[in-house]
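Only one protein chain is missing from this complex, and each of the others stays in its spot.
Right, subunit A next:
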Amino acid sequence: MSLAAEAFVSQIAAAEPWPQNATLYQPLRGNQVLMLSSVPQAYLRMCGLPVRVCCRANAEYMSPSGKVPFIHVGNQVVSELGPIVQFTKAKGHSLSDGLDDVQRAEMKAYMELVNNMLLTAELYIQWCDDTTASEITRQRYSSPYSWPLNHILAYQKQWEVRRKMNAIGWAGKGLEQVYEDVSQCCQALSQRLGTQPFFFNKQPTELDALVFGHLFTILTTRLTTDELSERIKSCSNLLSFCRRIEQTYFEEDKDSQSAGSQYSRGPSLF
């Protein structure tokens, strides 16, 4: 979002309180290989803001920036974690107010680390690794469409992702190297977490939401091998971190079988 648009959105956001019918849109469950709906969901739950989850096949096209998932609040549509955090801040809910400057710097840095390493590694494994791409990713990505659109869209997406990998220098990396990078990233996160309940001691912040979202997605999605989840599970404090957040913030959904909540039929770590 451009700066002027951001300022405008913040102004409008500040005008009204959080409505009850806020909705989070994500692609169909069986469709997206590695869903990241957990990230904004976790963040909103940590803020204590109610949100319904809706699955739509064309969620990618509905989103203002093309990224899923996105939220629809009042008469505004916001996608990606950064803008969502700013949006909720404008409405007066923020998780990182209690941090001092040095801690905020660290939080931003670790969020970039997760985006840089984990997100890119996820994309690489889904689209640049031939076995995974052909057996799992392309099938799932193209499932809601009919022939020949499914083939065209799948190959187009694959080509786009490969070009991006080329541009940032990941094309030359082998799969082993990518797994190594993920391990390194997990170890760094594990070091930072230590024995604390959250990354910045007692209170959860957007970093916790981001890490939870990514790790949860990786742990609960079936890929050709379990290598990636094994690497994460080797950091035991990260595993217990994920379990703890799932228990604390997503537990109530397990009991309720309401039609609006898609999460109750979803995967879990237990």
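Following the convention adopted for this analysis, a residue touches a chain if its C-beta (ideal position, glycine included) is under 8 Å from a C-beta of that chain, and two chains touch if they have at least 3 such contacts; residues count from 1.
Everything below uses one rule, namely that contacts and distances are computed from a predicted model.
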Query raised in the report: What does the UniProt entry say the missing chain is called, choosing from "ER membrane protein complex subunit 2", "Regulator of G-protein signaling 11", "Potassium voltage-gated channel, Shal-related subfamily, member 3" or "Metaxin"?
Result: "Metaxin"
Report task. Would you indicate which residue among A:52, A:192 or A:233 is in contact with the undisplayed chain? Result -> A:192
Report task. Using the definition of touch stated at the top, determine which of A:18, A:43, A:110 or A:127 touches the missing chain. Result -> A:110
Query raised in the report: Tell me, which residues in subunit A touch the chain that this view leaves out?
Result: 2-3, 66, 101-102, 104-106, 108-110, 112-113, 115-117, 163-164, 167-169, 184-185, 187-189, 191-192, 194
